[in-house]
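Beneath this line is the structure, given in C-alpha cells, with notes to follow.
Of the protein chains in this complex, one is absent; all others appear in place.
And then chain A:
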C-alpha cells in the first residue's frame, strides 16, 4: 500500500486533513507500507504548503485543486475520501480501495445516503475522523467488493422503446 491519496472534493474538511497528518495516523500508514501521502485539500483553511515535514518517514504532498484527479487516483493504492458522490464513484470506477470519512460538521447531508449504501453493499469502508486511525489499523482491503459500472445503454434502450425509435 505504497501510495495513499486523500481527497475532499470541492469542500473544506480540515478535520480529515489534520487527522491523516497526525503522528498516530502517519505511524499506522507507515506500518502498513505507505511511503507517500498525497492530499487534495480543497477549500480547507490548512495551507497545503505547510503540511508534512521533509524528514518524515512518509512523504507528504498537498494541493488544493486540479482539473482532473484521474492521475492521482490512478497512482493511489488506497483512497481516503469525503462522502461526495463524485469522489466516491470516480474512485470506485478506477477499482481503488476506498475509505469514506464522514464529516460530522455538515448537517443534513444527503450525500451520506450514497456512502452508507456503498458501505452496506460492501464496496467501501466507512468511518469518521475519530475512528479513522483505528480503521487504518484494522482494515482488510481484500474484503471490499468490486463496483460494477453503471449501464447508460439501458437508459438508451428504454427511451428507444417508449418513443418508438428503431
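Some points to look at:
One rule holds in what follows: a contact is a pair of C-beta atoms (placed from the backbone, for glycine too) under 8 Å apart; a residue touches a chain by one contact, two chains touch by 3 or more; residues count from 1.
By our rule, contacts and distances are computed from a predicted model.
Note on the omitted subunit: UniProt lists it as "UDP-N-acetylglucosamine transferase subunit ALG14", one of the names in "UDP-N-acetylglucosamine transferase subunit ALG14", "Probable prefoldin subunit 6", "Cell cycle control protein" or "MMS19 nucleotide excision repair protein". Within the full complex, the residue among A:24, A:70 or A:159 touching the omitted chain is A:159.
Hidden from this view is one chain, which touches chain A at 10, 84-86, 89, 110-111, 113-114, 116-117, 150-156, 158-160, 162-165.
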